[in-house]
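What you see is part of a larger complex, with each chain still in position.
Chains: A, B and C, in written order; residue numbering restarts at 1 for each.
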Amino acid sequence: MYSNKENVNILTALLVAHGVRHAVVCPGSRNSPIVHNLNECPDIHCYPVTDERSAGFYALGMAQATNTPVVVCVTSGTALLNLAPAVAEAYYQHQPLVVISADRPAAWIDQLDGQTLPQPDALGRFVKKAVSLPEPRDEEERWYCNRLVNEALMVRHAPVHINVPISEPLFDFSVSSLPVERKIELLPADTPAHTLSHVVRMFMQAKRPILIAGQPMNPNMDEAVCLVEDDERYVPDFVLYIGNSIVSKRVKRFLRKAKETWAVNETGEVNDTFMNLTHVVQGDGDVVADQVRFMLEQQPHPFVQRWDELLERARQHAVAYEPPYSQMAVVKCLNAHSTTFHLQFANSTAIRLANIYACHNVYCNRGVNGIDGSLSTAAGFSLVTDAPVLCVIGDLSFFYDQNALWNQNLRGNFRILLMNNGKGGIFNMLSGLEQSPARDKFVAAEHHTSAKGICEQNDIVYMRADDMVEMQEGVDRLLQEQSDRPMLLEVFTDAAEDERVFKDYYAQFKKK
Amino acid sequence: MYSNKENVNILTALLVAHGVRHAVVCPGSRNSPIVHNLNECPDIHCYPVTDERSAGFYALGMAQATNTPVVVCVTSGTALLNLAPAVAEAYYQHQPLVVISADRPAAWIDQLDGQTLPQPDALGRFVKKAVSLPEPRDEEERWYCNRLVNEALMVRHAPVHINVPISEPLFDFSVSSLPVERKIELLPADTPAHTLSHVVRMFMQAKRPILIAGQPMNPNMDEAVCLVEDDERYVPDFVLYIGNSIVSKRVKRFLRKAKETWAVNETGEVNDTFMNLTHVVQGDGDVVADQVRFMLEQQPHPFVQRWDELLERARQHAVAYEPPYSQMAVVKCLNAHSTTFHLQFANSTAIRLANIYACHNVYCNRGVNGIDGSLSTAAGFSLVTDAPVLCVIGDLSFFYDQNALWNQNLRGNFRILLMNNGKGGIFNMLSGLEQSPARDKFVAAEHHTSAKGICEQNDIVYMRADDMVEMQEGVDRLLQEQSDRPMLLEVFTDAAEDERVFKDYYAQFKKK
Amino acid sequence: MYSNKENVNILTALLVAHGVRHAVVCPGSRNSPIVHNLNECPDIHCYPVTDERSAGFYALGMAQATNTPVVVCVTSGTALLNLAPAVAEAYYQHQPLVVISADRPAAWIDQLDGQTLPQPDALGRFVKKAVSLPEPRDEEERWYCNRLVNEALMVRHAPVHINVPISEPLFDFSVSSLPVERKIELLPADTPAHTLSHVVRMFMQAKRPILIAGQPMNPNMDEAVCLVEDDERYVPDFVLYIGNSIVSKRVKRFLRKAKETWAVNETGEVNDTFMNLTHVVQGDGDVVADQVRFMLEQQPHPFVQRWDELLERARQHAVAYEPPYSQMAVVKCLNAHSTTFHLQFANSTAIRLANIYACHNVYCNRGVNGIDGSLSTAAGFSLVTDAPVLCVIGDLSFFYDQNALWNQNLRGNFRILLMNNGKGGIFNMLSGLEQSPARDKFVAAEHHTSAKGICEQNDIVYMRADDMVEMQEGVDRLLQEQSDRPMLLEVFTDAAEDERVFKDYYAQFKKK
């Protein structure tokens, strides 16, 4: 029988799954649920040592002898600090000590209650990873708890620290079995050829595999998901996730239905975007993607084909749909041009529209999605390339970063398409927010400003458009006119109409 | 109408209570519940500024002009980082900026989701206090959330950061009124005379005031509380809390029933041990306590008298009760001696028994209650005093710190009373733990070791006792014999009997 | 005889000066210079304890018994980590442990050399102050070393950590006496009345006292110092330093000649601006200054009078000097106006000119002197006052923060005087920099931008001036015209001429 503490049980199950076989345990009441559990596991052998300082070195010696991770489990308070000497020694010896400390709930730190001190980062830089587990109360927190334990146990050749807050009552040992917990495995970079073929084989053998490249993005994916919604035939079982952030919330939510995700990145970090990560492949995502695409050409996969057809339908709708004058019409018009451009999209509405219309090579600051530097990023890009660089940007982002235009470096290959509807248009589309009287003025930052002044100030060629014709002409000039100076086209639209068209686009698509 | 997010409402209510009147607000969806709330407060004026860097300096200028704390509220992501320049400037200008940032739940940091980065400590040392609020789901977490906001808003002359994770859905504005929230006030050290008389007056005017001095402790308080339990006539309404940690969990639980606590300490820190703190008085607790006791002599207070009578009954029971041979008999026997000693108790059982029998001047490492250094602390104490120093200690604590005896400084005034029952006796008394097969070996660290060897090794005079007579003789020698070397009396008792006597003591008392 | 290590000797001298009498010392070679020194001090008693964990608790017990700070001195490596349990306990007991750890030079951390680990912050939040001493090689570093030790030993009621890197060779004990070291004392806030009268008495009794208020600043002080230079008759022996940062580098350098400085601030922090701080008075600077000024009225002080005369001469020169058209003429013209204004100066040239001409109530972001938010700070200020607010600002600062003008809050009481000479004018005045070909373009950020565009964009009333007459008319309008919208006057001057006039002003003054 096991403790009834969920975080303790998740931890125990994952210790077993990650192959821990030895645990040095120290006395205490707060950590007794953990010690109890370890003692219940047939695969784990417990060694009681009372002096925690000595216990830490015991675990070190056992790690040396077995070449495997060894647990040392202590109660709350200075117990943890007594481990510091052994942990520091293990750090420099590259030995995998797994320090597990029981803790009180964070609310009680520094409240003059018993044996409480700030534990989560108490071992400083002598552990390569330190996590503090939640006491989960819903699925999201259970997922979080699982992920944190996995993150700690995936570390190789170094001590880690898992801090476990446990609320009272402590002594209920009535759970008959440990939960079945997802284990995340790291495929490290040191065997690249072997790893690559393993990943590709897993993909090809899956029943319903899907290849997801973050931004630069899978075009039309958002609409496709919008269409199939819960249709089981489209839900993948195996996601191979290459690259960076996904723009569409809808797509992320959809991919959480998959059974497992294998993620590829250079640093081996754990990004559990779809909440079902099982393998982290340390390596170059592009190489993996190329190999998968090559295999698919040799040997088409029915599930991949089904998705390709769906995406093609979405693409055709995008082509067929004729938006009236609005921000969507602007982005669509852009796409009609054959000129080759480097495209930099700003966040918010701009990148959402790009998701529908833009072709493949799109840049966007999706790392933390700030409003703050899109114009500067595009400007910087234009300085070190001779090709034209086009920045598509909304009004808030533009004025926020208008200092991007205040310097002597800019050249004529820099072009700006400013979509100005007088506020943060994205906020119009957030359902429920309309009930707040603060929305327009405080949340969406309504304003009445034009870029004309700043363009004069910085010697930027300025054009404006207020209807479809002016806009199309403006885009033509923007993309084709030769100029020594940067050019900017400011397209004024109506925020309410922008919102209406955006919704209509999806409504039409679903009707089909 | 207000947001339905509890942490946002607690925050808003306390901003109003602490006198905030101006808020610079920046656009965003994650922070819209906060902005909405600020805009709903008649006492708070909102100023929308889109560029967060500029917004921070706006708030700084407003703080300069009004000499009051000014809020600047931003959404999640780099929005917060854009405030750093203004916050650093405010830090060196000693201006009270209140930075409020919306955040995603911690589970989503580094998962490649939108606008997520590690926010809680992002402003580094440029804020004097940084708190991250929970999304409360029970009373304890609501209390925690309240306390954190209070801690931040109690800071004077410096910027602070309040980070507010908010889960989706974000846009529900259906709560009709803000909660009534406890405000904690700081009475700073710069007006000591005035503050002192204010505190004493509050005490004397309260209906049911109680003066609590932490460790060194209120003797017999634990038993007294055990007796009255929920008797309303003994529940205080006003707690004046002087000094450090309280040993008895029962006492702490009891004092949580009081309406409010005023705590006195030198540093002005917030220790909300009884969960009802309303005032922190920065000053010397002993001075305050002396003054209160002086006033009580002049003008007795009926509620204080009622408690004094209760404590006297507890004291008499302690005197009258005749424990059979056990650890309790040892500590009682000690107390019968009239010799003056500095008393140092170790943690766990030793200090619990001291709570019953020891007279006033007792030392014990209750800061973090470690098992680790009690013997060394007592030994160090003995080096710089000529009076005898007695250390009363259990077996685990003793062996843990036996290196305290391995040095050339020790002199004859150091005496040790070692109570050895072969394990961490305290673990026997934890109800429920007996169900775990891990208890004796792993949790309570059962052992069969005597101090004889270590005493020989370090030239300590060794005595042992196995029954009442030997014990009493031993204690006599320990307290009275002249010696150039330290002396140790090891008293062997039976852990089960120790437990039985301890419980009987309380049972007898309650029967009366 | 003492060690030949200077940082060890400074440390030893200050331990004695701050009243340390007991030191627990642990074996080791790296810390042997410190242990040797402690053992040489007749006032300090050493207690050898080998197990560092035990040693920490020894020191704790001694601090309890003596109510004084007690040293515990350890060698490098994990020795320090073994102290963590005792230090944490001391932290919560508010006991003044002084942890001294020997260390290797920072260059050797993580180089797989013996007993090296990152020591400076190894005790985390369990010490209230952690400093790592330099191995000084010039006067500035000796001063730094002295200050760091003082900072640590000024902490009350809490453990501190002093880390002492010591280079080889370690064993030279040939210095015959400890250096005479400045001790810095803290006068804490808890006895305000007593402290106040003490400080005032010290001031009045000094032979050559001077009262310095940081920004808002002592006007004409910079010129005065420029005039007297090394004239001994003006050098103070006692500086009473109230308030915040000093703008003038020349003034700071001058005040470093004084014998001692007493600084007053609310938090008791150590700001050793003049390198001769001896007392930190925790309290309200304005109260102290008022009291001193009151006393001076009662009882004039000849040295203060001598300075007042000097400052009056400087003031008269400022009045008499007639600058030709330049930035200086602008600021002087401002000063001629009798209108009451809140004045906010930006950094760089603006505040330097303010030092000459502005009357008392001047605001300026001198906390960290950023170029970044002066305009926003002034704008924020204007929102919460009905009086007019004037921001005097140079071109780089203005364009940097032009987003201050992009919001809906601004009202007509906000006025801007923009001094545009096409670059960071301050860089022209840095002697030596003219030799770098990078100066104008990269260091001074030369540009050709006007504020006209941004004013149009944000509906700000725009005026420009290109000569003396236009400037004077512009300033008149700026200060007197009623307007619902903010107004801006952009004054274009020639950077070379600005520089010439500024230098001439000082040259003329010195000629007299």
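In this text, contacts are C-beta pairs under 8 Å (C-beta built on N, C-alpha and C of every residue); 3 or more make two chains touch, one makes a residue touch a chain.
All values derive from a computational prediction rather than experimental measurement.
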Complete complex - number of sequence copies, 3 represented: 4
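Just so we're on the same page, only the chains that are shown with their structure count from here on.
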Copy pair subunit B, subunit C: interface residue numbering same or different (half cut): same
Mean-CA-position distance for subunit C and subunit A (Å): 43
Where subunit A and subunit B are represented by their mean Cα positions, the distance between them in whole Å: 39
Where subunit B and subunit C are represented by their mean Cα positions, the distance between them in whole Å: 37
Touching two or more other chains - residue numbers and ranges from subunit A: 78, 82, 112, 117, 399-400, 441, 447
Residue ranges of subunit B in contact with subunit A within the complex: 25-29, 32, 35-36, 38-40, 46, 48, 50-52, 77-79, 82, 105-107, 110-117, 134, 137, 140-141, 143-144, 147, 169-173, 214, 244-246, 249, 252, 269-273, 366, 368-372, 396, 399-400, 424, 426-427, 430-433, 435-439, 441-445, 447
Residue ranges of subunit A touching subunit C (in the complex, touch as defined): 53, 78, 81-82, 84-85, 88-89, 92, 112, 117-118, 121-122, 124-126, 399-400, 402-403, 406-408, 441, 446-447, 449-458
Partner subunit C, residues of subunit B touching it in the complex: 22, 24, 47-51, 53-62, 64-66, 85-86, 88-94, 156-158, 188-192, 244-245, 266-267, 283-284, 342, 344, 363, 365-368, 370, 372-385, 401, 403-404, 406-409
